[in-house]
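Worksheet for the structure shown next.
Heads up, one of the protein chains got dropped from this complex, but the rest are sitting where they should.
Then we have chain A:
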Amino acid sequence: MSSEDVLNPKQMPHDPEKATLEGRNKFLAFWFFLGGETVLFASLFGTYLALNGSTQGENTPEHLFGLELVFIMTMLLLTSSLTSVYAMYHMKNHNFQKMQLWLGITVVLGLGFLGMEIYEFYHYIHHYEFTFRSSAFGSAFYTLVGFHGGHVLFGLSWIVTLMIRNQKRGLNLYNAPKFYIASLYWHFIDVVWVFIFTVVYLMGKVG
């Protein structure tokens, strides 16, 4: 397949993300990468579990966390994962505009999540004086949740970059794998959040 064909939106096969060797390579490599990311977050979770009792007697998890805000955040992120599935569905049907639309909705939901997380951190710091430096629990909490938040920020920037870059030319075999692995990344972020919601917030409140 010559390079002109790769960029031609009319030559789209089924599963455009895996139609070229480059696409298959990226697909596989990204799954491997997510395997490594799993170890990364597992290490952070392990650290958090080792230190979540080290509160120095103040600002314990029960005292700090409010499940209402975290519940809304969870809903936003879970929904954004669903909307990114819709986007990939339209990609497989070669409907570029609808894919962009659903990716746009994904980004808006992700931004909502990020905004609420920033508010949450602000709230802890200013109303409870609970900071990164106040106790080992504080360090572990902000590091684990902050790493996830950093991933959300990176994922959003990535998706927005792809959307803007390809707005004019539409879908082709060169950018389809890029959209696809960005959506994989987004799902991974979502899965990690499910664990954070359980291990940090639910167990912190109830456990």
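Here is the rule we go by: a contact is a pair of C-beta atoms (placed from the backbone, for glycine too) under 8 Å apart; a residue touches a chain by one contact, two chains touch by 3 or more; residues count from 1.
Going forward, contacts and distances are computed from a predicted model.
Only one of "Phosphate import ATP-binding protein PstB 3", "Cytochrome c oxidase subunit 1", "ABC transporter permease" or "Isoquinoline 1-oxidoreductase, alpha subunit" fits the UniProt record of the hidden chain, and that name is "Cytochrome c oxidase subunit 1".
Touching residues on chain A toward the chain that is not drawn are 2-3, 6-7, 21, 24-25, 28-29, 32-33, 35-37, 39-40, 43-44, 46-47, 50-51, 53-56, 132-140, 143, 158, 161-162, 165, 174, 178.
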